[in-house]
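Just dropping this structure here.
All protein chains of the complex are present and in place, except for one that has been dropped.
For chain A:
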């Protein structure tokens, strides 16, 4: 019964979303408070309805209810509990349900935390959000219904794709969706503002926390996905420029630009067109990503099932929303009044530069992702646009941008003094150059580019620390005052510094791995030895092992340095019994920031085993950097200023402050 109740709740969520799509808009046009107040109530209601549906599906997975077709297709009664739960979104229907759940979750958040928003903006934004919700609920109910039933029920399920049976699946999609779908709020705010015709500095301030939240989740989600691919696929790579990865990376690039644009718009009322357009583009790219991944246009581990009607349906949603948004923008573009003016060398100028580079980079990735698809559709010839294309286009675009990053926060608004800023950055530049020299010195024969790349990472780190120090008044006031000021800095200053610092850490990791990692493919027999980086691996042989729903051959390696064994690392080849599907479980040994990565290959006829060993110095910096970036986002999110705008509440605060004095 819980299954059918969930199904019913999902249908009712659609009805609520339809009401929420129409009535609040009428309310905002007629300035009717009741109709506008309907929006948050409907948003919360549909969140609980979709949540109920999601819980119903989860219960079916947990109890192995194979009378639900979706459960039968993607679960197995012997699967460990965590994969039964994560299996809920490890398939097309379930993942779309999660998509919608997160969409209505964000609507509900706006309803809860949007107390500082003007009622009309809130009503319209939630109505736009409901359009998206309704479109996707139609999509799920008509083409991808997770509540299809089977009668009689089969006695055993077909199991989840073994590659997806991993903790990664429990974390990566929800995080990624939080980011992907979170940008829908920015989109809804943009459309609501265009409908309303009020696009000003205050609007930008209200959009910013949502952009930040989505950006933070997307950053963490992409990083998680990258690490997952790194250890699960057993190829030792952490980023493949795979179309599916690009699909998540493009909204990130555009979202990063949006984050910075909104800052300018809030402060100076400039870059309005940039900000509104970026809000629309970012979510459009999220939709495009959903289309590419879910329609089966791309074949990958993400394209759970290919069904042309689904592709056409999502394409329809894509066209209507993106086309509609751009048309509305075109209609309203003239009414966007130019805001504050600024000199080219200024904080605004730096952020425009940032936008230009980021959007160009987005475009590059877009071309690299879509060109092969278009070419195949038009001429039928298959080409693959791989890492070389992106390294040649995306890489050079990033270098000047990364060099410019430390300047941005230090430049003054309106009219900046580049010379003064450069002087403040002398120390950072000096440390970076010293690092470059040190790299060349210690890693004899290191490529010059690698030394410069690492120096660039250090430059970013030192630059963001310089920014914090300058804000605290370094060099102008004594230490104690400096500490007081440092503590009093707004959270967003720390957020900025952390995000830029994290970027630097990631850059160091990327450069170090690209330049200094070693790969070794060899055949080993029991007792055989091989050397990777500064370590020696001794193969201790293969031994069979049985897991809950797989059997595996484990290969153990003793790792030693200077003749002293200090660890063992285990890699395995698994066969998942239900689908007879083999996977490779890489053995990863983390030593400081670096990793030793061992992957078992086939057995050779003479009793040896093909073994791939990578030594990846400083590889974890890549992900540690992204974690620091996400933390920066969270810290910024707690900035007091982002909650300003509720007249009643703040008046009370002001009164309290007066009494205190």
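Quick note on the criterion: contacts are C-beta pairs under 8 Å (C-beta built on N, C-alpha and C of every residue); 3 or more make two chains touch, one makes a residue touch a chain; residues count from 1.
What we mean here is this: contacts and distances are computed from a predicted model.
J.: From the names "ABC transporter ATP-binding protein", "C-type cytochrome biogenesis protein CcmI", "Succinate dehydrogenase hydrophobic membrane anchor subunit" or "Sarcosine oxidase subunit gamma", which one matches the UniProt record for the unseen chain?
T.: "C-type cytochrome biogenesis protein CcmI"
J.: Which listed residue (A:27, A:349 or A:509) would be found touching the missing chain in the intact complex?
T.: Of these options, the touching residue for the absent chain is A:27.
J.: Since one chain isn't shown, list which residues of chain A touch it in the complete complex.
T.: On the side of chain A, residues 1-5, 7-9, 11-12, 14-16, 18-19, 23, 26-27, 30-38, 40-42, 44-45, 49, 52, 59-60, 63-67, 77, 116-121, 141, 145, 147, 149, 151-153, 155-156, 198, 200-202, 205-206, 267-269, 340, 412-415, 471, 473, 476-477, 485, 488, 641, 644-648, 650 touch the unshown chain.
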